[in-house]
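Take a look at the structure set out below.
The excerpt is restricted to a subset of chains, each kept in its original location.
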Amino acid sequence: MSEVLKNAQTQIRIAVDKLGLSEDVYELLKEPQRVFEVSIPVKMDDGSIKIFKGYRSQHNDAVGPYKGGIRLHPNVDLDEVKALSIWMTFKCGIVGIPYGGGKGGITVDPSELSQGELERLSRGYIQKIHKYLGDRIDIPAPDVGSNAQVMSWMVDEFEKIKGHQEPGVITGKPIPLGGSLGRTEATGLGVVEIAKSYLKKINKDPNEATAAVQGFGNVGSFTCRFLEIAKIKVVSIAGHHKGEQFAIYKEDGIDIQALMEFRKTNKNLKEFEGIEVIDMDKFWGLNVDL
Amino acid sequence: MSEVLKNAQTQIRIAVDKLGLSEDVYELLKEPQRVFEVSIPVKMDDGSIKIFKGYRSQHNDAVGPYKGGIRLHPNVDLDEVKALSIWMTFKCGIVGIPYGGGKGGITVDPSELSQGELERLSRGYIQKIHKYLGDRIDIPAPDVGSNAQVMSWMVDEFEKIKGHQEPGVITGKPIPLGGSLGRTEATGLGVVEIAKSYLKKINKDPNEATAAVQGFGNVGSFTCRFLEIAKIKVVSIAGHHKGEQFAIYKEDGIDIQALMEFRKTNKNLKEFEGIEVIDMDKFWGLNVDL
Amino acid sequence: MSEVLKNAQTQIRIAVDKLGLSEDVYELLKEPQRVFEVSIPVKMDDGSIKIFKGYRSQHNDAVGPYKGGIRLHPNVDLDEVKALSIWMTFKCGIVGIPYGGGKGGITVDPSELSQGELERLSRGYIQKIHKYLGDRIDIPAPDVGSNAQVMSWMVDEFEKIKGHQEPGVITGKPIPLGGSLGRTEATGLGVVEIAKSYLKKINKDPNEATAAVQGFGNVGSFTCRFLEIAKIKVVSIAGHHKGEQFAIYKEDGIDIQALMEFRKTNKNLKEFEGIEVIDMDKFWGLNVDL
Amino acid sequence: MSEVLKNAQTQIRIAVDKLGLSEDVYELLKEPQRVFEVSIPVKMDDGSIKIFKGYRSQHNDAVGPYKGGIRLHPNVDLDEVKALSIWMTFKCGIVGIPYGGGKGGITVDPSELSQGELERLSRGYIQKIHKYLGDRIDIPAPDVGSNAQVMSWMVDEFEKIKGHQEPGVITGKPIPLGGSLGRTEATGLGVVEIAKSYLKKINKDPNEATAAVQGFGNVGSFTCRFLEIAKIKVVSIAGHHKGEQFAIYKEDGIDIQALMEFRKTNKNLKEFEGIEVIDMDKFWGLNVDL
């Protein structure tokens, strides 16, 4: 058993013991209820056939359908999706939404596939396990390496097989095909909500707080933007360009809206106007509130 | 990967190379198309809940539904059922019947369970995977540790869920519930058919051939009986009683029908009339044709 | 509880006791597993709506799908179909065919309905219970008051709802729509088989045996015909015409083939040539073997 | 036909006549569209098998799925569930919700069963009729003798058979498994709403009204609480303790919130502070508005 799965099981162990629950509960939760391991044959663009391994772990559906992403990564294996599906049960339980934990994956580096190959792989994954998917059974979503386009192919294949529309079978679809508004911004918003709770707890006025953020991708940029909206000054942002790690810095706060606009055409944060470039050691040593 | 699965894959490797088939064929056959790993909770007679691990490997359904037994044994694991399912594809292919390879298992020592516990375990196994079973999808059968009674429970659970009769979903049922006549005798008959082919090949008249058979259980007794029907003299049968190994011997052939009748009430072959008891060394040194 | 159901249960009681079976078996068999009582609204030809009561009793499906007729008669009630379904389980078991007992009925005098009303009633019956019918679930057939035409409507309604052909859902269909050949003659043939067994038991040569038969409808005429084929002399046949009861008699045997031909155009047996007409008292006093 | 069913039919008769509806309407409503009578075998804790009779009456689904409870009581019979299902059609129609009338029952005294036996009985009931249940077909609920735990088993069995989540198939589930909030308080709230309408009709200011309530269980306690919220003084509450009937009384109104808190640890209302104990004769003679 891999470390990641052992960790997940140890956490259940601790939780069950702390809550004084019976041994039965531990037994019921330590392993997923159902796991698929499937072989997905894909006709590659050069005419050969390559087989990819796919997984889907369905941990526990006591309170609702399984829910969790599909990860496309070369290191995905059986134990990893099992562990991740256990954590999804916890995540759903903590926020009190009526879903159980699920997680899937395909052992593949998606960047090495053409769009055609990726589409055939995505469709093939659904063909192998569709009987245990559905908006009342198990609802996948994007995860590392997959995205809205992959979800579109998967929904389309699922609906083709079922013979009816069932957009709720997969979340994270493109907006025009029934995706939810706000999904892109959601994680950044969540980070800032936690930050605000923390400031409240330490009695710090947001207007006087400062923050440093590592990364300016999807999550990072929206985190910065929601900090700005909350009047929290973002003084430094760590990034990288062509393999080099660095941070940009501005004492009285970086203009995030401007930076997001700038970023659309220029990937190198260093070239943003009015900022100072600092090294990562200095970044980690910054005296900020968040 | 365990040795048993490596062996199975190596055999495919060799076969593909010998037949000059393309690499694609090896890729397609080296792993099962779909494998289930499920957790089956069973309420034990003492009121506690115990979780058992169950597996079902569906290797290849290109020519027909998956077909293969369900093994109940404490050492069953994922790789073993995968390897066994690969071999089932080969077995079906060699005799040319339109089925593909499948194999299932539950990690359990069935002798440690009460009948009630075994029933609940058998039913639980079906509940977890029933959507990919059926007389047009995958058809289990008994294997090591399971038997006609276990198959009855499984068929009953399957039919309860589906809401219709589908006895063909599982073979090896008891005769009154739709099991096939002749299943008990079948293996012995197959052994004798091979023996007859061998005699034909070496140009030996069956009437003049002699045979020694190890064991007089289900397979052994019917082997002897079909040899007798084929006019092949069975001169010795090895058996055991209360831990002792030995063989019985009669130069002009043992009366098998009489022995089978005798066996119904008396388990000790030594006490059968008109035979001589010999030790195993002598048994293995017998000068027989078969 | 009505007499008929009490009788059926008493028979189970006796059988269970004689066979030394456990009380559980009696409990399991004394009542059907499932009974439907439905209201079937029919738009009558005069525009009004009339509600008919329909029943279907499914006694036991342990060895195969439920099987039994649908009776259309003004006295049909819940207890009657229950009792009849119990007897169907016994009938199927005695001849060893893999079906369980079922029986249905509609409380109606079919002779008072127009063809259109009868069709709408037949279709309405299927609409109410179709989810528990099917060639793998429960297989109706004609019974008192219903016939091949009624079965056609029922199959058609069933297939319309299911969206596929399933002629095996109902037996007793017209031949061109998949009915079985020989169904009409079958009962008469069975009667004669029993007669032959009886003669054998009493060591009477069929060539020397004589028989008297009551009735010359579907069952009676074929009974006579199969007796003739078996060289058993039919010396008298009881019939009725315009309310009068009587019998025809011929000492050296009535020519059955000729009588069947005659009957096609002339319903009055008295007018058949070469026979003598006798009264019923004399008929019952005849000295015949069968 | 039993009295209860005759009563229900007489009511339809009266309603149809008063509304001047056609005879067809009476014909359509006087009997349920479909009734099930099933035999449910339960393996008892002592190893024997006992058969229980279950019923489900589906009266009319013209405006929506059938809806109605499942009663567990030793006197439940076919006619009772028929009558109750007729009344459910009326209840749904009066409040204008899009459901039709249904009602089920099992002839059993649930207090004589162990939890294990009750679970097996509940699951067995669903197994027999599941094809005509569903959130779009027929939606049971608890009734006399059944409760949220029984509903949980039934939903679980239903979802196990269907292979997907369908919590809407049964209402009255425990809150954590998807039950509706407020179900416990609902009846009490309804009682008080009617009380308020009455006061309004007689032009009585709620602030000046007084009430006496019989019982302080689920319905009684919430009735008192909602009266208190509506500023209606509850001056007396009748209760019982160890077989003795009595009432508590306080002229300027009992503090209901405090009494509900007190009741959690002390079942004897007499011991609540600041109240006077009166006998039942006095209780019934109280000069109160409600």
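Letters A, B, C and D mark the chains as written, and numbering starts fresh at 1 in each.
Basically, contacts are C-beta pairs under 8 Å (C-beta built on N, C-alpha and C of every residue); 3 or more make two chains touch, one makes a residue touch a chain.
The structure presented is a predicted model; accordingly, all values stated were derived computationally and were not measured.
Participant: Tell me, please, the full copy count of this complex, given that what is shown in place amounts to 4 chains.
Facilitator: The complete complex, not just the displayed part, contains 6 copies.
In this section, only the chains that are shown with their structure count from here on.
Participant: If you take the chains that touch chain C and keep only those that also touch chain D, what is left?
Facilitator: B
Participant: Given that chain A and chain D are copies of one sequence and touch, is their interface built from the same residue numbers on both sides (over half shared) or different ones?
Facilitator: Different: when the shared numbers are divided by all numbers used, the fraction is under half.
Participant: With chain centres taken as the means of their Cα atoms, state the distance from chain B to chain C in Å.
Facilitator: Result: the chain centres lie 46 Å from each other.
Participant: Would you please write down the residue numbers of chain D that are in contact with two or more other chains?
Facilitator: In chain D, 131, 163 touch at least two other chains.
Participant: Make each chain a node and each touching pair an edge, then name the shape: line, ring, star, complete, other.
Facilitator: other
Participant: What are the touching chain pairs in this one?
Facilitator: A-B, A-D, B-C, B-D, C-D
Participant: Spell out the part of chain B that touches chain A in their complex, as residue ranges.
Facilitator: Contacts found on chain B: 23-24, 27-28, 30-39, 41, 48-51, 53, 78, 128-129, 131-132.
Participant: State the interface residues of chain B toward chain C in the complex, per the touch definition above.
Facilitator: 163-166, 176-178
Participant: Show which residues of chain B lie in contact with chain D when the two form their complex.
Facilitator: 127, 130-131, 160-161, 163
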